[in-house]
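Excluded from the complex is one protein chain; the other protein chains are retained at their positions.
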Amino acid sequence: MQPTTDPAASAVLAVVFLPFVAAGLVPLVYRLVGERTAYYAAAIALACFGLVASQYGTHGAVSFPWIRSLGVSLSFYVDGLSLLVGFLASGVGVLILTYSGGYMHGEPSQPKYYASLLAFMGSMLGVAFAADLIALFVFWELTSLSSFMLIGHYQRQESSQYAARKSMLITVAGGLFMLIGFLLLHSVLLDVTSGSNAFSIVYMLENPELVQEELRSAGLFLPVLGLIGVGAAAKSAQVPLHIWLPNAMEAPTPVSAFLHSATMVKAGVYLLGRFRPVLVSHEWELLFAILGLTTMTVAAVLAVGATDIKELLAYSTASHLGLIVAGFGFASELGGETGAFHIINHATFKAALFLVAGIVAHEAGTRKIENLGGLKEDLPITAAITAVAALGMAGVPPFNGFYSKELLFEAAWEAAVHAGGGLAYLYPAVAVFGSVFTFLYSIRFLMLFFGEKPTGLHKVHSPPKAMLAPPLLLGVIAGLVSLGGILGTFGIHFAPFDHFVGEVWASTLPPGSDLHGGFSYYFPDHITPAVTMSAVTLVLGAASYPFYGRLHEGVNRVTDVNVLRANWYYNSAVFGLNGVSDTTAERVQNGLLRTYATWALASVAGLTLAGYAATSVTLPAFELSKVAVTVPILLVLLVAIVGAVAVSIAPSHISGVLTLSILGFMVAVFYVLADAPDLALTQLVVETLLLVIFLLVLDKLPAFYGNTDRAKMARDGVLSAAVGATVFVTVLVSTAATPTDGIASFFVEQAVPVGGGGNIVNVILVDFRAFDTLGEISVVAMAALSVLTLVAMRERGETQ
Amino acid sequence: MSQQFVVAPLLVALVTAIATLLTRRFGRAQVTLSLLGSLGYLGAVALLVSKVDPLGASNVFSYQLSGWQAPFGITIVADSLSAFMLAFSAVIATAALVFSASYVDSFGQRVSYHPLFHFMMVGVTGSFLTGDIFNLFVWFEVMLMSSYVLVVFYSGPEHTQAALQYVVLNLVGSAVMLLAIGGLYSTTGTLNMADLARRVADPAAFGDFAIAPVLGLSALLFAVFALKAGLAPFQFWVPSAYRAAPAPVSAMLAGVVKKVGIYAIVRVYFTVFGAAAISELSLPGLSVPDDGSALLAFYGPVMFVMAAASIVVGGLGAVSRDDIDGLLAYSSIGQVGFIVLPLAIAATAPTEEIRVLGVAAALVYALNHGFAKGLLFLASGAVYDAVGTERFPDLGGLTESAPWLSAGFFVGALALIGIPPLSGFFGKMLVFDAAGSASAAGVAGSNAALGIALVGAILTIAYFSRAWNRGFWGEPPLLVRNADAKVSLVAVVVALALAIALLGVGFDVVMQAANAGAEAALDRQGYIDAVLGAAEGGSGGGHA
Amino acid sequence: MSTVIARTVTRTVVPIILVTAIALLLQGHNLPGGGFIGGVLTVTAFALIYVIYGLDYLEEELLHQIRAPLLDSIRHGIVENYQVAFGVGLAVAVVAGLVPLVFGENFLYQSHWYIKPLPIYGKLHVASALAFDLGVYFVVVGALLTILAVVGTE
Partner (left out) sequence: MTQFVLAGVLGVLFALGTFLVLRRDIVRVVWGVTIISQSANVYLVTMGGLSGGVPILSHGGHGGGHAVSDPLVQALVLTAIVIGFGTTAFALVLTYRVYQEHGTIDLLELGEKA
């Protein structure tokens, strides 16, 4: 490794934030230049590309403080992997935005479109360079968000809404899993790093063994691995979370090419590449090799079943992401190499193919595979691009995809051998099986340009230059990479390219790994297991292509079975949720005060009694009490109870109110006996006034006697008894306590000399605790206001 | 001894309430006074915050009303916890009031809207500041009484019915609260919260009163606070009341008034009862720590169950609601669960760090929910004002006819979902972090907490994305196409959206404040010293 | 309802009640009573007039003033006066609490003085708390009369 320089802080900061600032300015720019905003946006992307390029050759971290109190910083890390994703995001961005200038001509809501695309680009660049777990998550979620906006671009269409919501549910929820993983990682590191580096990815990359050890000793290695895996799988459309990706094709085609093939979906595999040096292990291999190979195969099979060219490409994308995940999954150095190289190859051929699909859809007016064919006559350049890209996708030698697939086969074989054979041979077997289907759908896509033109298809116009140049450039790059392999066989290497891929590869390896002298690739010149596997793939693929139609049918027959479709589960869950929601709302909030009061009172009683039980409260001895109830008091209280019982069984409203006031007056008498003359007076007048108001109101109400349901009465009786018991215990335990230094004696001592009044209660009310009284009169005033409002707003009620 | 700033927010609100009450005949003047009062309130709170939390320090100020020394007179206490709650409440209240001035019809404003609104703020402020348990009851009542009337404000069928349920449940709650206060007074001999904290921590020094009943009595009180916070199974009043109240009032109820219940839980259980000298505690299936937090160990599972139930009921209930207000109301139930969940973790936390983290997480979440839900209710009001309905079946395509309003709603929804870098993300992150830290420390139930939080978060995505699709995307019906959103209303919504974004980007300040608040909530001795120590030093004794 | 006897009794009783109410208000600091009780009792007197004579009589004959009601749904303008009463009452209570701030004391601080010598009375004990209590009195009178009037009118 050559000595490297530190990255320039200002350049890194600019590359991440320039797109956001530019996005904010889009409405203004759009007002000025209209649809040419596309080229403004492309220029921004180009500037970002230049900034990223300026950091080529640097390595290291720059950091800006952000939330010090949480130890979160806005730090960025530049290495091969981050530069790769940075180049992809900005470079593909330039092409896509240019292409949009042609594609989006006359489309609605363009400012929102370009602002979202730029914001997305900024987020993606942020993901690429972030070196702080939280900062990474911030940008991660922002990519999901901009994806939501862009998928829902045609917002009036229900299919767009469905797709946008689906992608949001899956990717944002997946992100939350990842966040939990990050936070667990953080809480483990908090002890080791004394806090300062607990969110730092750089620290983890520098101390991978320590991190793994700490995680394992906390028993959190597997949870963290799994949680981060869920986040990556959701974003990179791994089975069974892949289902949002085909629907995401509701977005305008440039968006599909940019977000849903070249960049955003790479965030997941980027994450794996980023954490690979830290977490790679036996469990890692098991998890991600299986996940990746499964996705690769399942998605390739589904692509064969596709009827729409964008759908085909979407499944293909998921499949290739699976390939990359599987590559990163294999613990050997080869695994990292596979992933690193295939990210590049996939980005070139898949972005090119999406743009081709856009051209086809735009110019031919349909995306149905069965309605397309023989396009090469009208679109010769496009056909040439497709040939290079599709053959690369198929893994046909000597096109670029072939070389990275060779690496996968090698890694799979090696892993199988390393694991001692047996079931592990499923790795190479499944890899070959999946590749056969990859070959099939790739060729099918290519065949759109060959053969007979279907009758329904009219003359297809050539696309505008702005739409043709970007895929052409991508095709040329793919071609150059392919050429590099052939030349490599003769010992001629594109040194800077190889060096760069080597840097990316190195980023995915733990420190001290063997790079076998750096990255280089060439056309195989002798038979190896991998070459054999490639040959088998090609032969099987070519042999079964004639039966493509039947395979297509077969796949669709299988996916018609609900329980085999991940989508079916998603739809059932989401629509089922509405039903559950209705039930919840109706059952829980049933509108009956009785239900509400029952729950609330039962909870009060239960909670309180549980509290007493938990502390094993003992009821006081029979004779011990600070409360002495005299006989007159007892009599008064008994009359009060009689009154209360009479209220409860009162046959009419009037009799109830009258007995209620018996209770009230008994309480007043009780206050007299309890030496509380002020209370007695107050209670007396209040009771009188309440009686008047009661009578006035009752005068207007109908006589209503709720018919009595015995079962309900019994239930209410039980609850009432429980509440009564709670109060009973409360009274008993609180009469037993005998605190000293109670604050009451102070008032008795101070009332006359300092308070200046003999009526201690009144002195408390207007002096010691006048603040309470202030609140009290506020309530009284509001009670009056409330009555006014209730009556005055009556007629106005309808206006709102 | 001029620490009048402690009582200033309350006085400003009170004077404004009375001034708007007396100027009902003069519509313009009343509204002007009301808005000025609200600005004054904001200023008073800012002053208080600047004194309590100057850069790099946090102070506790106590103020003796009527000049009587603690624990005899009523104390009000301003510490970082109160300051935190007051600060965000003041902002939301101001926004809601400015919104009201052009939302509520002028007749309604004249009848009683402004005095009631300010009395509600008096109640809220009093509750946040008071250091006396009975005084807390009084301010609760002031707050409740005004909220009763504001819920029933439009006085139609649904309003009266919603208010009836709200009133009856809370009247029972008030009686239960009195019962609890009576019991606590009888048991401990005091009403002052600092004195209470001192006594329950060391009953031997105060006549060796029986400490055991304190747990049960505090449980009575807890139910009342849970009722105010709308925590399951006390959430029943929430949906209909939030639907019935005028939009800015719903914004206040969800954004501020609910938080009073949360504040009371934090203050009373962590500050006052946290160190109750309960030694013998038997909890079936749970271990009880012997570090003097046995009482909290009881509330850990209690809060967890309530929070989990709230998250599930609120989240599930919100998904298929047919109107924005209904969705927001159910969402509030779920979100309160998210606020209490970290409190449950804090109650059972094995270390002081996790305890602080848990309380701070609850505070941050409370702040975020206040802003986001306040914004959303105001946005719902603005939609209603512009379109004449807030029912999804009659809506659609709002982004086309009301782009700014829609953007505001979007930001609020994203904040509740927890999309960074909005303030809501940090709330959610801290909840996860608290549960994750507890999980790493091996606390029982913390994995369940993580799971519940995750389920709740996914439900939040589910209901907001559905609402967005139904209300804001799609084919706009005629009503929506003709919609004309009032600039004054949309401006408030957008301003709150900006605030949410700013709070997220500049989260460091919020986090420091929340940490200070959490530490203040757990610094029992500091609280006791500030109230009782200060009183001995000076204020009340030499009276008259 | 309004028989001659009732009217006669009312004429006699109402002044007595009012005097008692005011006595209760003033002596509240030392003997049972105070703003609240005084207020409620005052309301009782008004309620009596209202029950026996009706609200119109109270409005037109006794107070000689007819105010146009602010709210068209509230029939009697006198309710306006009640509302002013409780608003003013609150203001009085708060101002009584605020005055000590001028003297550097805390909100709601109360003091009391002996004013002497006074003819006949000797010395008079005046507590500032009376001002606060007066506020309470007005709030209670205003608020309760409002409630009664509104409910009664319905």
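Brief remarks on what is shown
Just so it is clear, A, B and C label the chains in written order, and each chain counts residues from 1 on its own.
To be clear about the criterion, a residue touches a chain if its C-beta (ideal position, glycine included) is under 8 Å from a C-beta of that chain, and two chains touch if they have at least 3 such contacts.
In this text, all values refer to a predicted model and were calculated from it rather than measured experimentally.
Within the whole complex, touches from the chain that is not shown fall on A, B, C.
Contacts to the hidden chain, counted on chain B, fall at residues 134, 137-138, 141, 144-145, 148-149, 152, 155-158, 160-161, 163-164, 167-168, 171-172, 174-176, 178-179, 181-183, 185-186, 191, 240. Touch with the hidden chain on the side of chain A covers residues 590-594, 597-598, 601, 620, 622-623, 625-630, 633-634, 637-638, 640-641, 644-645, 647-648, 653, 656-657, 660, 663-664, 667, 670-671, 673-679, 682-683, 686, 689-690, 693-694, 697-698, 700-702, 704-706, 716-717, 719-721, 723-729, 731-732, 734-736, 742-745, 747-753, 758-761, 764-765, 768-769, 772-773, 775-776, 779-780, 782-783, 786-787, 790-791, 794. Counting the whole complex, the residues of chain C in touch with the unshown chain are 30-32, 36, 125, 143, 147, 150-151, 154.
Keep this in mind: only the chains that are shown with their structure count from here on.
For the pair chain A and chain C, the distance between mean C-alpha positions equals 63 Å. As a whole-number value, the distance joining the C-alpha centres of chain A and chain B reads 27 Å.
For the pair chain B and chain C, the distance between C-alpha centroids works out to 37 Å.
Shown for chain C are the residues in touch with two or more other chains, namely 71, 83, 87, 90, 94, 107-108, 110-112. Residue positions of chain B touching 2 or more other chains, listed in rising order: 14, 21, 65-66, 111, 544. The touching residues of chain A, when paired with chain C in their complex, are 677-678, 681-682, 685-686, 688-689, 692-693, 696-697, 700, 755-759, 762-763, 765-767, 770-771, 773-774, 777-778, 780-781, 783-784, 787-788, 791-792, 794-795. Within the complex formed with chain B, the residues of chain A that make contact are 66-70, 134, 137-138, 141-142, 145, 152, 155-156, 158, 160-162, 164-165, 168-169, 172-173, 176-177, 179-180, 183-184, 186-188, 190, 218, 220, 574, 577-582, 584-585, 588-589, 591, 593, 595-597, 599-601, 603-604, 607-618, 726-727, 729-730, 733-744, 746-747, 750, 754, 756, 767-772, 774-776, 778-779, 781-783, 785-786, 788-790, 792-794, 796-800. Residues of chain C touching chain A in their complex: 24, 28-37, 40-41, 43-44, 47, 71, 73-74, 79, 82-83, 86-87, 89-90, 93-94, 97, 107-108, 110-112, 125, 127, 129, 132-133, 135-136, 139-140, 142-144, 146-148, 150-152, 154.
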